[in-house]
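Only one protein chain is missing; all other protein chains are in place.
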Amino acid sequence: MRKGEKIIEAFLFGCSALTLLTTVGIILVLSFETIGFFKDVSLIEFLTDTEWTPLFSNKRFGILPLLTGTFLVTAISLVVAVPLGLVIAIYLSEYAPGWFREIVKPVLEILAAIPTVVYGYFALVYVTPWLQEVFPDQIGGFNALSPGIVMGIMILPLISSLSEDALYAVPKSLKEASFGMGATKLQTVRNVLIPAAFSGISVSIVLALSRAIGETMIVAIAAGQQPRLTANPLVPIETATTYIVQVTMGDVPYDSLEYKTIFAVGMTLFIITLLLNNISFWLKKRYTQAYR
Amino acid sequence: MKIEANNVRVSYGSEQVLKGITMSIKKNTVTAFIGPSGCGKSTFLRCFNRMNDLIESCKVEGQIMIDESDIYHPKVNINELRKSVGMVFQKPNPFPKSIFENVAYGLRINGVTNKKYIEEKVEWAIKQAALWEEVKDKLKKSAFALSGGQQQRLCIARALAVEPSILLMDEPASALDPISTTKIEELIYNLKASYTIIIVTHNMQQATRTSDKTAFFYMGDLIEYDDTRTLFTNPKKQKTQNYITGRFG
Partner (left out) sequence: MEETLEKPEKPVGQKKPKLTFESKGRTVYYQLQDKIFKYFALAATSLGLIVLVLLLYSVFSSGFDRLDWDFITSLPSKRAAKAGIYTAWTGTLWIMFLTTIIAFPIGVSAGIYLEEYSSRSRMSNLIEINIANLAGVPSIIYGLLGLEVFARFLNLGASVLTGSLTLALLILPIIIVSTREAIKTVPYTLREASFALGASKWQTIWNQVLPASVPGIITGVILAISRAIGETAPLIVIGALTYVPFAPTSPMDEFTVMPIQIFNWVSRPQKAFAENAAAAIIVLLSITFVMNAIAVYLRQRSQKKVKW
């Protein structure tokens, strides 16, 4: 019996260690091709050149346009999702009657479960034409604003549910103390609850940011394939994720420089999201320790 | 200024927790509410600043008059009421802010912005709470850096800063060590001169030490209400006698 148990335990351990293998695999794969990439392209050029044209005959390898494209869409999505998400979180946790919460929470869960390709469809087929009516002749069929708005809706549930959890975690005794002094709900929320829940709310924002940066389909469908260094949300751009899709959908041979570019871009994405995720872990640890 | 309760009944849903309490409290006195757990004394205390309104299933009937105004009258602005009737809770609950900002909170939510006024008021309130000497050099430090007893005195200062007329204290020392408890009891005695204080306590010795009058509650009824000395040495009701001699808890 003992031996059989040992074997089972080893198998179970192996399964859990497989996850380590996944990470090792990701790092190895990205590093291997990225190092190959940097044999031909200098790191300085990669980080500072202002044009990204690896697929053209005049090849330039500056990742900045892809990054600005990514960040432009991400920024717009946060502008939509953070205020709205916070307001919804505050309303649900402090003001809404029980039956209303029972309706809204499943709706938010549904919003979170919709495949991103559907959001992309929505952006291209409905939001962009609508924006073209609002900004006639100013906005292209592909742009950053439309996917940005739609991505904001996609990450909204993330911010609202995590922020709500953070608000809920604030001890009720603090609310009592504030009400006991004659403060209104809004005053209590602004002066006590939000400062107290700040770390938790920050976690939600950082996670939403990370999610938005890594998002592919919404931008692949609606943002365009023209890498440019711009802050203008009305013109076509290209994000890092879209570029990877663009290349892999084409016929790029395995050992070419073009092939390696997707890994260099992927590595950049990986590092950025890794950083953001770990910042959120650190923030989370801080706020769960705050109430000891 | 008198406080009067007339046939106050409180229920949570279908459960009746207070069955018709009538009593009156004189200005600048300390009144203790005593009784076993679940007798309704805390619930009754919370009627005076309408904190029970925060609980959805709670229904309050009857009349509570403060200075001849019925506090449950529709015209009464509940936040105004709470500014005149302050509360200190069982477990110290300072805000996660600095010591200074805790005490200044009440002023700020009233729209006070004059920096000098706030500083003076904060100092005054902390002195009233007999805490000044211990914190005067660390006003900017977090309130959590203080000990339990100090935090509770901070909460008292916070309540005093808005100059209420009445102070409600719900077992203010039950979570504290004996030395802090003594300090708080001393404080209550000294505050009597300027405030009307109602204190809920399960510690009978505390009631004898601090209060002028005591009200004994049992299962939602007010059994006896008398001068503290009389109630404890010569109670008129058998139940009171049983409780204070420890026949039941």
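So that you can tell them apart, the chains are marked A and B in the order they are listed, and the count of residues begins at 1 in each.
Assume a contact is a pair of C-beta atoms (placed from the backbone, for glycine too) under 8 Å apart; a residue touches a chain by one contact, two chains touch by 3 or more.
It should be emphasised that the depicted structure is a prediction, and the values quoted were computed from it without experimental measurement.
Chemist: Can you tell me which of A:Asn143, A:Ser163 or A:Ser210 touches the chain that was removed from the display?
Modeler: A:Ser210
Chemist: Have a look at B:Val8, B:Ile25, B:Leu81 or B:Ala129 and name the one touching the chain we're not showing.
Modeler: Only one of B:Val8, B:Ile25, B:Leu81 or B:Ala129 touches the chain omitted from view, namely B:Leu81.
Chemist: List the chain B residues touching the unshown chain?
Modeler: 1, 27-28, 66-69, 71, 75-77, 79-81, 83-84, 107, 109-114, 116-117, 120-121, 123-124, 162-163, 165, 193-195
Chemist: Contact with the hidden chain only, please: which chain A residues?
Modeler: So the residues of chain A touching the missing chain come out as 1, 4-5, 8-9, 11-13, 15-20, 22-23, 25-26, 29-30, 32-33, 84, 87-88, 90-92, 95-96, 103-104, 107-111, 113-118, 120-122, 124-126, 153, 156, 182-187, 207, 210-211, 213-217, 220-221, 241, 244-245, 248-249, 254, 262-263, 266, 269-270, 273-274, 276-278, 281.
Criterion: only the chains that are shown with their structure count from here on.
Chemist: Where on chain B does chain A make contact in their complex?
Modeler: Residues in contact with chain A: 49, 51, 54, 78-83, 86-87, 89, 91, 93-97, 105-106, 108-109, 155, 158-159, 162.
Chemist: Under the definition above, what is the set of chain A residues touching chain B in their complex?
Modeler: The touching residues are 171, 173-174, 176-184, 187, 191-192, 195-196, 290.
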